[in-house]
Each structure stands twice: as C-alpha cells, then as structure tokens.
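Take this structure, written in structure tokens, and hold onto it; I'll ask about it next.
Note that one protein chain of the assembly has been removed; the remaining protein chains are unaltered in position.
Chain naming follows the written order as A, B and C, and within any one chain the residues start at number 1.
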Amino acid sequence: MISLPHLASLPVTPGQLTGLLAILTIVLMNISRGRAWYHLPSWEHAFGLVGLSLLVDGQYLGLIDAPREAMMGETGRIMYVHVPSAWLTMVVFLFTCIFAVGFLLTGKRVFDLLVESTTEVGIILSILLQATGMLFAKPTWGVYWDWDPRLVSTTVMMLSFMGVLSLRAALDDAERRATWTSVGAILATTSMGVTYMSVRWWRSIHQMQSSPDTIAKPMVLILRINAFAFLFLSIWLIARRWRIADAQARMDEAPPLPPEVTV
Amino acid sequence: MNWILRVPAVVSKELLIEWRERSRVSSLLFYSFALLLMVAFAMPDVRMLGDIAGGALWLGLLLASTRSLDQSFRVELENDSLEGMVLWPVDPLAVFYGKALANAFVLILVAAVITPLLGVLYHPSWHGQPWALAAVIVLGCAGIAGPGTLVASLTAQARGSSALLPVLLFPLVVPVVMASARTTILLFQGDPMGQVDNWLVLLLIFNVVHWSLDGLLFARVVEEAG
Amino acid sequence: MNPSDVGSGIVSGGETYVWASYAFSWFLILGYTLSLWLRTPPGEKK
Partner (left out) sequence: MTVVPANAGLSVRGLARRFGPRWVLQRVSLEVPAGGALMLVGPNGSGKTTLLRCLATALKSHDGVATFDGRDLWTERRELRESIALLSHATALYDDLSARENMVVWARMGGMNVDVDALLARVGLPDTGTRPARAFSAGMRRRLALARALLKSPRLVLFDEPFTALDPVGRDMLGSVLRDIRATGATLVLSTHHPEIAGPYCDTAARLEDGKIVWRGLPADAPVVMGET
C-alpha cells in the first residue's frame, strides 16, 4: 500500500512507542502535580493502555505488513478491522445476555449496570462492524449493502439493542428499569439466532464465517493482534462506562435509613 | 399447572372488552385496509401489485398489531387492573397466555377480513392450498402476538410508549414477517421448489421458542409491578 | 495497482475504502472515549 519498513525491521514498534509515550505522559503529569511516581488508580487503565498499544501495532501490521489478499487485493486489509469488530460485537452482546440472566436470577445491581455498559459498548462495536462491512462490500461486491444473512441479522441485533437502550431511557423507576432492560436484552440476544437462520433461507451470498483455519497463516497473527486490541479496549470502555453508571446509581441512591422512632 | 384453568377466563375477559369496544377493532380493520390502498398508490405500476400482495398483507398486519398490542395494555393500565390481576391472584402465566391468545385472535380476525380484500384489490394469482394459507396466517399472527404481548407490557408504562413499541418489536419479529410474507407470496405464485414447508417449520420454531420463553419473562416483568 | 491483476478476478483498487475504514475505527473509538470522558462525573475522573 505505502512503502514503510516492515514491523520486524523496526527497532521499536509503533505500538511500543505509543505505550511508552502514554506512560511518559502520565509520569510527567504526575510529576507536574507534585506526585513522585506515576499512578494508575483504576485497574481498567492497564487494559486501555495495552489495548491502545496493540491496536497501533495491529493496524500498522494490517495496513503495511500484511500481504495482499489473494482474492480481494488491497481491500482485504479492511478485514483486520472488520473481523475483530465482528468477533467482539458477538462477545460483548453475549456478555450482555449473561449479565441480564445474572440480574434476573440474583437481582444484584452490579449486573444491571454491566448490562447497561455492555449494551452501549456493543452498539458502538456493531456500528463499527456495520461501517467497515459496508466499506468492505462496496469494492468487493460493488454495493454498500446486500441482503445477506449476517448483515441483516447483525443489523437487526444492533437495532434491538438500541431499542433496549431507548426503553431504558424511557423508564424512571430504577428497579423496574433494571428488570425490564434485562428482559429486553435477553429477547434481543435470543432473536439473533432465529433471524440468522431465517435470512439464510431468505437469501445468502456472504462467504463462510472466517475462522483461523480458513485464513492464511501470516494473516492469523495480525487478526489475533487486532482482536486482542479490540478485546482490551472493549474491557476498558465497558469498565469506564460502568464507572459512570455506578456513580449515577450511587447519586440516586437513598440515604441510609434513620433509626426507628418508637412511640 | 393450575394457572392453565385461568387462561380461558383471561381470554374471555379480553375478548369481552374488545367486543364492548368494537369501534376499536373496526378502526383497526380500516387502518389496515387504508394501508393496503396506500401501498398500491405508492407503487410505480399496478401490475406489480400481484407480486407484492403477500408482502403488503404482512406489512399491514404488523402495523395493525402495534396499535392493538399497545391498546391491550392501555386498558390494563387505566385503573391498574394489571396489578389488580397479579394481586387477585391470577398467575402471571395465565395473564400472559390469556392476553397473547386474545391478541393473536384479534390479529387473525383482521387478517381474515383483509386477505379477501387483498385478493380483490391486488389480483394475486393463486396456486396454493387454502389450508396452507390459513396455517400461515395463524402461525404468523401468533408469532407477532406472542413476543408482541411481552414487548407491549414493557413499553406500555414507559414514556412515549406508542413509538417505543415498534422500535423493540420490529427487530424481534423480523423472522415472522420474512417467513409469513415469503410463504404467502409462494402460495400466491406457486411453489415449484417446495419451500413452503421449510418456512412453515421456521414459523413453528419461532412460535415454540417465543411462546415458551416469553411467558416466563412476562412473569418477571409483572412481579416488578411496584 | 499491479497491471497483471486486471481481469484476473482479483479485486483491484479500493485503497480509499481501506483508509476510510481504518480512519473510521479510530474516529469511533476516540469519539466514544471522549464522550465517556465528558460524561464521567468530576469525582470519578482518575
């Protein structure tokens, strides 16, 4: 694509450089505020940092190092964003469903807040999935959109989770909101399978699901790096989103109950 | 399993209310009839109408269902009768299956009226068996009414419920709309590949999944009625 | 673009789409991070 040296020939990878720069910034900021050594107060920032470094390396590999794809030429490079976002969308929504079931079974608030966070991050990932999918489809199929089972079913899933978020926004009572969001999330997840099956019968031209076995060896490594980058970044985003939800929930919490007055 | 005995009582209550408010059901019919007309006006060529008749039928039924489902919970929330039923106590499963059966029945009624109208207006050709069409209508309407009753119970008490119901319901019933419309079109135009049976099986699977899962979820929803 | 690719069934060109998709992924991730940062209550920013 562009003639830059391969990652193996670089003394420092771009990701390592990014990570070092990020750590250096944190250290300098802490020193300027009079703190002796850097500190990362929240555990999730470690995931964020690793995720960012991996993403920089993964994208460098995808854009510069990766061999041209046999069938799809240069456009095959979109795969290194598209496929990891597809995997992670599924993983994150799967966890939404697990947390929703967990909430319905235990009634613990943490599950409800995690349902909220994973739904939102999952929607962001699925937007990325849709967008890269369309950019992939245009040069390979000649159209931005095709009525393909996986396209339709992921869009349907994205829409139903967006519906869950708008339902959540339209309910005021915290307990009711928690239960009903969980019910909506379970519905959205279960509908996914049937939709996939039905669109497959309805029409299909999309290639088979990519798995490491169907892809050439050097590409597998790049895909893995990108997938881990997305995974770590998703964990970071979910955790940050959860902190916001948690802070909000604590703000809306009732003060401690005063002791009983006896008459 | 005692709750099964209460289902007929809930169904008869629902149908009695629908009967008392016949104007609501008839406006539902006019609504779907008007929709069929509007689809025809929006088409570039009236000769295409025969090909899309099956699709127009299910579009009309889907849109009509959002009105009737929303209405079915409006009635319950006017005086908090939904909570009244839970405290009566009517088992939440009986409430769900009663309401869902009644909603399915109303939809089937609408379908039974507008399908002949469709035949008159859209001139579709006919190659199928009547029982197959009846099966599609019953399964399709049940497939919309089952998850629809659950979703309507979620949205009815939210702000802006009438807009929220389609947002949540439409993605859920994509397989039903797809399968029912496809089957209806195949029945109209002929089915050389024998695909109708596959679609009917899909509709059946969808119904089994939703009619068994949604009742349990509904029970959780109404237990949180406070 | 390699001239030998023409007519060989290989999708040629499309660099714009590659750049667009990589740029969009960065835009989306950074945009969402920014929105999270803006939504975080001041006490939680650490």
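Convention: a contact is a pair of C-beta atoms (placed from the backbone, for glycine too) under 8 Å apart; a residue touches a chain by one contact, two chains touch by 3 or more.
Computed from a predicted structure; not experimentally measured.
K.L.:
Identify the visible chains that the left-out chain touches across the whole complex.
P.N.:
Missing chain, whole complex, touching shown chains: A, B.
K.L.:
Can you tell me which of A:11, A:34, A:142 or A:258 touches the chain that was removed from the display?
P.N.:
Reading the full complex, the residue touching the unseen chain is A:258.
K.L.:
Could you please point out the subunit B residues that touch the chain left off the display?
P.N.:
The list for subunit B reads 5-6, 9-10, 12-13, 16-17, 20-21, 75, 78-81, 83-90, 225-226.
K.L.:
Could I get the residues of subunit A that touch the absent chain, sorted low to high?
P.N.:
Residues 172-174, 252-255, 257-263 of subunit A touch the chain absent from view.
By definition in this document, only the chains that are shown with their structure count from here on.
K.L.:
Any idea how many Å lie between the Cα centroids of subunit A and subunit C?
P.N.:
Going by mean C-alpha positions, subunit A sits 14 Å from subunit C.
K.L.:
Could you pull out the residues of subunit C that touch at least 2 other chains?
P.N.:
none
K.L.:
Which residues belonging to subunit B are in contact with no fewer than two other chains?
P.N.:
Not one residue of subunit B touches more than one other chain, so the list is empty.
K.L.:
Looking at the complex, which residues from subunit C come into contact with subunit A?
P.N.:
These residues of subunit C touch subunit A: 5, 9-15, 17-18, 20-22, 24-25, 28-29, 32-33, 36, 39-41, 43-44, 46.
K.L.:
Going by the contact rule set out above, which residues of subunit A touch subunit C in the complex?
P.N.:
1, 41-42, 55, 59, 62-63, 70-78, 81-82, 85, 121, 124, 127-128, 131-132, 135-136, 138-140, 233, 237, 240-241, 243-244, 247-248, 251
K.L.:
Going by the contact rule at the top, pick out the subunit B residues touching subunit A in the complex.
P.N.:
Residues 147, 150-151, 154-155, 157-161, 164, 167-168, 170-172, 174-175, 178-179, 182, 195, 198-199, 202, 205-206, 209, 213-214, 217, 220-221, 224, 226 of subunit B touch subunit A in their complex.
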